[in-house]
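All protein chains but one are shown at their positions in the complex.
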Amino acid sequence: MIHLLWLIPTLPFLGALTLVLAGSSLPRRIAAIIGCGSIGLAALITLLIGYEFLTTHTRAYHDVAWSWFAVADLSVGFSFHLDALSLVFLFVITFVGFLIHLYSVGFMHDDEGFTRFFAYLNLFVCAMLLLVLADNLVLLYLGWEGVGLCSYLLIGFWYDEEKNGYAARKAFIMTRVGDTALAIGLFMLFGVFHTLDIQEILTKAPQLWSPGSQTATLIAFLLLGGAVGKSAQLPLQSWLPDAMAGPSPVSALIHAATMVTAGVYLIARMHGIYELAPLAQLWVGIIGAITLLIAGCSALTQNDLKRVLAYSTISQIGYMFLALGIGAWSAAVFHFMIHAFFKALLFLAAGTVIWALHHEHDMFNMGGLRKRMPVVYWTFLTGAGSLAAIPLVTAGFYSKDQILWLAWGGAQGNLWFFVAALTGAFITSVYTFRMVFVTFFGEEKTHVGHHPGRLMNVPLIVLAVLSLAGGLIELPHTLGHVTLMSDLLGPVLPSTVLRAGAESSEIVIQLIAATVALSGVLLAYILYIVKPAVADDIKSSCYEVHRLWYAGWRFDDLYNVLIVRPFVWLSQINKHDVIDRFYAGLVAGTEYFGRTFARTQTGVLRWYIMGITAGAVLILALSLVINP
Amino acid sequence: MILLWMIVILMAGGVLAGIVATWSTVWCRIIALTSVILDTLLIGWIWAGQEVSLQPGATWIAEVNLPWIPSFGISFHLALDGLSLLMLALTFFLGIFAVLLSWNEIQYRTGFFHFNLLWVLAGIAGVFVTLDLFLLYFFWEVMLIPMYFLIGIWGHANRQYAAYKFFIFTQASGLLMLLAILGLYFVHGNQTSVYTFEYSDLLNTPMSADLARWLMLGFLAAFLVKLPVVPFHTWLPDAHSEAPTAGSFILAGLMLKTGAYGLIRFALPLFPGPAVEFAPWGMLLGTVGIVYGAVQAFSQTDLKRLVAYTSVSHMGFVMLGVFAFTEIALQGVVMQMITHAISTGALFVLAGALYERMHTRDILQMGGFWKRTPFMATVSLVFVMASLGLPGLGNFIAEFLTLLGAWPASPVLTAIATAGLVAATAYSLRIMQKIFLGKDSHTHVLPDLSLREKLILVPLAVVIIMLGLFPQRVIDTARATVEISDKQQNTTPVPVRGMLSEKGGNHE
Amino acid sequence: MNKVDLLSLIPLWILSSAAILNFFSISIRRNHKVIFIITLVSLLVDFIFLTSYSIRHQQSVEPLLVIDGFGIFNIGLIVLTTLMVVMMSYAYFEQREERKEEYYILIILAALGSAILVISKHFASLFLGLEILSVSLYALIAYLRKRERSDEAGIKYLILAAFSSAFLLFGMALLYAATGTMSFQGLADWLAAHREVSPLVWCGFGMLTVGVGFKLGVVPFHMWTPDVYEGAPAPVTAFIATVSKGGMIALLVRFFTTVQGHQLTLLVTVFTVLAVASMFVGNFLALRQSNVKRLLAYSSISHVGYLLVAFLAGGDLGTQAITFYLVAYFITTLGAFGIIATLSDKERDAELIEDYRGLLWRRPLTAIVFSAMLLSLAGIPLTAGFIGKFYVIAAGVRTSHWLLVFALVINSVIGLYYYIRVIAVMFDQRENVRTSEELHPLVYIISSFTMALLGLMLIWLGVHPEEMLTLIRNTL
């Protein structure tokens, strides 16, 4: 069974290929069947392989499709490596991906670019699968860029909106900045190890480097650069909110569940190097902490439903980075999975709402949808609960709590991280339920156009279930102590060591976390249900702060001033190539001489005689000067 | 002997086509097409046949050596090795499309056009296989004149200016090369009293470092201008934007490659010492080219001009790679020569197609064409992505190898060059944005690609993808040559490289 | 002067007797065709006779002349060139109502003068040859009396030529006064004998240079060139550009090689200056020229500059280079002016660049031959001009005259511009109809045959110069 691994990326690829070649000539039914079918099959195979993988206790499975290219001591194969880590990602990508495809069939039903949409979506899944299955960094880079391309195409899917195109371009370019760092990292790695095979590097690294080695740190930072770009972390986070220009399923799949977590995957994958570069790892944590805070703040102020979710995505990934930063590897992966569930759910639900209200994005124009769209309401509520980490019932609680706890109790954890995470948790629950209350409670502001069909509801329900029950595979030993996840990842990712004598305080931390989450909800309830006036007062009282947060801390403006404008200015002023002036000058000079000499050709006989005489005199003078 | 035939076929075909055209243009086109296809088949047959002799240290795959002007020690010496094989294959392969391209575009003086077209190809093919320096200069010039006519007669509005510029730039640099060749000839002659232009004899001619430096500069002049490297690039945008589609196609696809080929085949092996001295400057020039070209490309509004500047940027990688003196980098360069030829050539084809439809090359007047020309849009997407070096397409392999190989030589420059890829993204996406995305507010009819255009573009797209996924065949073919010239460099003392990697300061 | 001497001078006899023969036939009855045929035949015979000489022939007619390989080769060249000129002249003069016949006498005499020039080894014979050449040229230039420009050119040339030959003579006189000999060899011996040389000799050489420089049309003695080229009938221009200049260069080579001019720093310096000046000035002047004849005149100035590079390089290679370059240049120039001649009509020569617009589409073959000629002048491969330039550069590099060589390279780039400009005009789409009235087809056949011949020779020398090279090698 496991030898069918190669089928998993191949199926979506074939799907994409057929859809592209067939073009829009294909009837929608067929296109939908191909699009979803390919992913569905992939998901099925994944499940089977996963089952076999678990039952046979395989540590890793390696499969070479073909040797990609080999020059001198560099040899890169088009080859896959399956281990627990990639398995988890595989599962999420294919399974959540499948659900989102199903949902899209309904969502995109009336869109003229139906086929194109599924083509891109399939292509994306293929690239993402390659990314997580790659056994060497070059292939990983291929996937890495591939998902970037698809995200570009899908953000700009409705291309006749000028601004969508620009949003897409922004996303691609900003991530490309990160990719550049990643590429340089690759070059350095090759320079050191003379291979780009991940497993080889991970095994060789400890032998070659002492912990804290300079090169290791540098490389780690470069890889981090790549991760930061893809995962929309500080300082390259500002593309993600604009990426919401794409259709909601896209936001759900690419900009919430899978692609943006590629950075998390990369760092988790290369954990061996980060362990040798504590400084870099610390910075991973710091970046995560800061990002989760500032993104949370921005989320508080947004009115566009999807932008809130976008910022919350950034901040949740911030949690994952924080976890990676404190060496809570499995916790990070765990949170990734849960986050994929509930964030996909939230996006899809939000998408439904927006779809139902004729592309109304501003949640203050919604409201009262509780009754109108019960399914959406309940599913959205579960998702929100999971995001806000409502204790005990939601999966989000368990995943986030683990991070909080390790931020405090982990060997590499410290007070700052803990505080940041805690504050983040509070903010999260506030903006989450602000969203819930504003959208679904209160009186109805916009009339509901059309109601979602089964195709769109089923995925919501499934995801809702997952984002509740998903947490049960990993429970803290204070309650239940299930460790399926960490056991699964055990062979791949080192388990986290606890600070001496911190064990006892775990329960305390959990209580704090629970209370914080609940109080957040409470605050949101007060501000947006009980007396909304207060909310406005706060807004107007600290208007500047609100503006700053609303604009995502003005990072865009900063980059405009620092990079974009200078670049454009430079290229504009030099549009007509200053170097060309030099050659033009040469030509002008020559022609000047031409004119000057032409003037000597007067046509007057005596003038010619004069010339000859002058020449004669010159020569005679010369002869008298030179003669030895 | 077969090499001679290939060139003869082209020249004869050209003459024949020129004559036939007076009666029937269609037959003229057909004759041109067949002669190119014939050559393609020949080279393909060789390539298929010659598995064994591609191994390192093998002799030439095919060779022909006839006395030409014995009193000067000039012989008509052609020889084929892996690199030349690839280049020839490229030349003939693109040649086919060049003919197809002009099928509708050129209605005026068809015969003379095809005569020039085939003679350009012949000249280029000659440069790729010659082993006699005099012959090199000979072919070098032979490919210029017809190109001049292609631009000057069938070009766009400002064609005369562009044609002059192209011709005079290349001529001036070529003459400097001639001086260098003669210098080498006499240096070698005075020492061994064997006066010959034979490449293999002139290799490692002992001479004073100073002289060697000057002679190498002579060669570089020709190659760098052809490449083109930044201070000498200004002929390219004009030539490209004014030339007819087929002209730009050949310019970008093949003529620039003669510069790169010259560097690898002649400049470096003939003057190993000075080349190593020059290396840091070479890499610097390359990097400057990459960045400068990218920045320039971003601001252009004339589509062909824009693409022209992208080639300036891409050729920067060639410089960077060649002077890194590592096998990986050189392989990257070879790959770059091929993939750039295809991707940029295809972009020019698209520009031509758009021009045929809209009669403008100004991208500001375009936009939102995706709806109306989905096929064209998809194909363009492929090549645009290729030009920004998306993995899975040929250009990625080229740029990745080049940079990977250049890293040990000079980390700093490599890093800058890599950053240049971001700029590449900027201008590439700008093409998509301005032409295919955005609101479609145009009235004129805009048919999607015709069958003929599909016949041209689809094969190119397929090839670029194939090169991206299965590049090994090409790499193997070039290996022998690359390893030789790589060894060639490494045998000579390399103070520079040490110095450079200090700059990187990352070796433990 | 004994019998052997007489015999060895047969080529000259043939020429002069041809002239006399023409003279008589005119006095009997004026007939263009007859005269033409007589001239043609006699020139052919002369050439054939020349080919009978063995390459190593060495026979000197004391004290004036020496007939050696070099001389024979150059006479052959001159005779052949004259032949070509005559062939293209027929059509040209057929259109014009002037009395055409004397023209042939004059041109034969001019050829004779130039022939004497190349085999002379004594000031007296030099002077004799020079003057025979010049005096017949005065008449030839002004041959089309109706044309104002023709006369103007004639008078200009006459005054200037006389003026310069005064310098030449005075120089000779000074040298004679100082050394007591007028033969090149004697001069060489004297120079070898006397280490330190009196200013008298230097002045002598200086003034000699003026005279020679004028005939060669090097800067600053070049100013007559464009006017004469423009004013003279196209075939005559061709003759001046080739035979008269070529003869002078051949003489210069002989003189220099005999007296070891390369040891004399003065001469070397002077000629270097002249060479560089000619190259630059010639090209600059040609850049913006819109009259093709003048343009070719200026280009000829710079070409003499190129020749001087090889000349200064000296040695066997240098001499060979010069000889080959002369051959190539003769063919090219003949071709170019021949085409101008064929395109000309009664009123005026086809000398304005506008006359050539779209020529390729009107008369493709003519246009292609003309472009071939221009490309050869520019020194582009596949043409004789390329091999010639290559040869010259080789000579320069060999003796590492880098200054001159670089000047040459720069100039051939500048030169490119205006040659290409003419070609560009010919290939331009716009077609303006400018038809000259029809003559007897035979006329065209002759001239187009000549053109085709020249074109083929051009390409042949460019592609396969081996025979010519070996021939030149052996003659030296």
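Order of writing sets the labels: A, B and C. Residues in every chain begin at 1.
Criterion: contacts are C-beta pairs under 8 Å (C-beta built on N, C-alpha and C of every residue); 3 or more make two chains touch, one makes a residue touch a chain.
Criterion: contacts and distances are computed from a predicted model.
Q: Refer to UniProt and select, among "Sarcosine oxidase subunit beta", "NADH-quinone oxidoreductase subunit K", "phosphoenolpyruvate--glycerone phosphotransferase" or "Branched-chain amino acid ABC transporter permease", the name of the complex member that is left out.
A: UniProt protein name of the non-displayed chain: "NADH-quinone oxidoreductase subunit K".
Q: In the full assembly, spell out which visible chains the left-out chain is touching.
A: Result: the unshown chain touches A, C.
Q: Using the touch definition from the top, which of A:Ser151, A:Ser330, A:Gln601 or A:Ser623 touches the missing chain?
A: A:Gln601
Q: Pick from C:Glu94, C:Glu131, C:Asp345 or C:Glu466: which residue touches the chain that isn't shown?
A: Selected residue, touching the omitted chain: C:Glu131.
Q: Could you tell which one of C:Ile155, C:Ile353 or C:Leu471 touches the chain left off the display?
A: Touches the omitted chain: C:Ile155.
Q: In the full complex, which residues of chain C touch the absent chain?
A: On the side of chain C, residues 123-124, 127-128, 131, 134-135, 138-139, 142, 145, 148-149, 151-156, 158-159, 162-163, 165-166, 169-170, 172-174, 176-177, 180, 182, 200, 226-227, 230-231, 289, 291, 294 touch the unshown chain.
Q: For chain A, enumerate the residues touching the unshown chain of the complex.
A: Its contact residues with the unshown chain are 598, 601-606, 609-610, 613.
In this text, only the chains that are shown with their structure count from here on.
Q: For this assembly, give the contact graph shape among line, ring, star, complete and other.
A: It is complete, because no pair of chains fails to touch.
Q: Cα centroid separation between chain A and chain C, in whole Å?
A: Distance between chain centres: 79 Å.
Q: Cα centroid separation between chain A and chain B, in whole Å?
A: Centre separation, chain A to chain B: 38 Å.
Q: Residues touching two or more other chains, restricted to chain A: which are they?
A: Where chain A is concerned, no single residue meets two or more other chains.
Q: For chain A, which residues count as touching chain B in their complex?
A: Of all residues in chain A, those touching chain B are 20, 23-24, 66-72, 74, 78, 138, 141-142, 144-146, 149, 152, 156, 159-160, 162, 164-166, 168-169, 172-173, 176-177, 179-180, 183-184, 186-188, 190-192, 209, 213-215, 218, 567-568, 570-572, 574-575, 577, 579-580, 583.
Q: Under the touch definition given earlier, write down the residues of chain B that touch chain C in their complex.
A: Going through chain B, the ones touching chain C are 68-72, 108-109, 137-138, 141-142, 145, 148-149, 152-153, 160, 163-164, 167-168, 171-172, 175-176, 178-179, 182-183, 185-186.
Q: Provide the residue numbers of chain C that touch chain B in the complex, in ascending order.
A: Against chain B, chain C makes touches at 361, 375, 380-382, 386, 390, 393-394, 397-398, 405-406, 409, 412-413, 416-417, 420, 424, 427, 429, 464-466, 469-470, 473.
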